[in-house]
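As structure tokens, the structure follows; a few thoughts come after it.
Omission of a single protein chain aside, the complex is shown with its protein chains in their original locations.
The block that comes next holds subunit A.
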């Protein structure tokens, strides 16, 4: 399943070829590192799910992920212990995580999620630890936990952007903390300033530094051209060994008579392209097609000409070179077919509100609809136009529209290239901006492109922009069946990891339903208890000291965990991208911890009514034991889900999973 993705990216690191992914690089770097250390040579192609690994050494990478995944249990245990000071609560949580089939499945394979969850839980644990050290600020352990929180935050952010939510959680906790300190009048403002500075240093500056360092390593390691090039701008590509923009030299300023290629500035935008084929009948005027093409090709070459004079004198070697200036009116002639870039008031083939763009004229003679005004964004008239660095807008003189690429793919007649239109809506979008990439003019001196070597900050910004756009580009298609956030807590539908048919070795990602439904019930219970407790406190009900302590644990500790759960769950409802079941697992960790705390408190509270303290203790221990036994038995029932099942489908009574398909939507 997704191993094909992340395993492949691990291989890229080992081979040092550049690639593009919507997630930040840390997780894949760690996978790559684990693979490298365990002797994996990066040659396995990771073509499609289900391929056999054969002789390749993949155990290192899987083992690494599984190790991180198993660290979650002690982390959760310690966190709950720290929050509730109750061993049974912590044990309950630990058992839940140990015996959850979903967590096991997810951490067994080469995926980003175990790494993400490791850092996330690490951050939570060190935050909680740091809170308990609050009574002795600036001690060694305080500094240690505080900076460890920062490190983990950087790690979580560096694996997936979902790490942002844990940053938010820690941030809110810190703000609350500081607000508390501010109200403490025994603390002088100077001391408060020191507190503030310490937190800024450890929780903002340190993670930021680590995060950028991570990207620095990423770009330093990946210095060869690879499959991710096309997503990035020309300047970026010039940095990669093996890319055709690497170490080339071109004339710096655009001149008349030059042969150029124009690249659209939208992400994965193509080169302005034309070919001998005409638009078919019924699609605008029957003239030559103009498209955007993602690959490098001779048909991408255009010649820049003045709008009023023709070619002859320009090819003459003796005549002086004349540069193109901002605001000039030019004509673009297609080199192969000698037709001019042309637009008119026919509707474009796909985007009906735009105008059609065609190639028109014979041997460079056309009409007034071939004239385009060339403008550079953010420059004044009369300035020269730089190759690669200037962002160019081409305005059609006759209709006032702007040349742009809509990003839609043309049907068969257009060879499935991308549509180019002339848009009458004058908006600044990268769709309607171009830059000149190749530039051939024998009369001009070449300069090396190293001049435009982007700074590290620019690279960082650009890669983030590309990642964010890539993320928002992951939209579900219309008829695709997607997972909805409300499916998740009720364990409505799992995810098939491998194997479809009866004979295959099948692994199915699905949480242990008993545990998940217990978690769900616990959230409801917790809210009920917490609300009634706060109302009781607000009404001024007098509580015994033991109950006070319980309510403190419930509200303070449980509140933090609930906040974590909310932060890791609710934002998914607003996301437009494709969502998968495994996105819920970070939230599931929080909800498991909440389950531990809730049941522990509830049992303590209920048994508190019993008359003698020994029976109370027995009842309490018995309650916890029953819960643990139920969890273990359910794991016994469902363990084939994560360790793989062979044989007939669950609908068949002879299958080991017969009778366990409690919901129709489960597909094992």
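Keep in mind that, in the parts below, contacts are C-beta pairs under 8 Å (C-beta built on N, C-alpha and C of every residue); 3 or more make two chains touch, one makes a residue touch a chain; residues count from 1.
By our rule, contacts and distances are computed from a predicted model.
The listed choices are "Protein O-mannosyl-transferase 1", "Protein FMC1 homolog", "Protein ECERIFERUM 26-like" or "Cell separation during budding"; the UniProt protein name belonging to the chain that is not shown reads "Protein O-mannosyl-transferase 1".
Per the touch definition above, the residue from A:190, A:220, A:457 or A:574 contacting the chain not shown is A:574.
Across A:37, A:182, A:241 or A:543, the single residue that touches the chain missing here is A:182. Note that of A:67, A:138, A:276 or A:425, the residue touching the chain absent from this view is A:425.
Residues of subunit A that touch the chain left out of view are 179, 182-183, 185, 189, 353, 424-425, 477-481, 493, 500, 535, 538-540, 574, 576, 665, 667.
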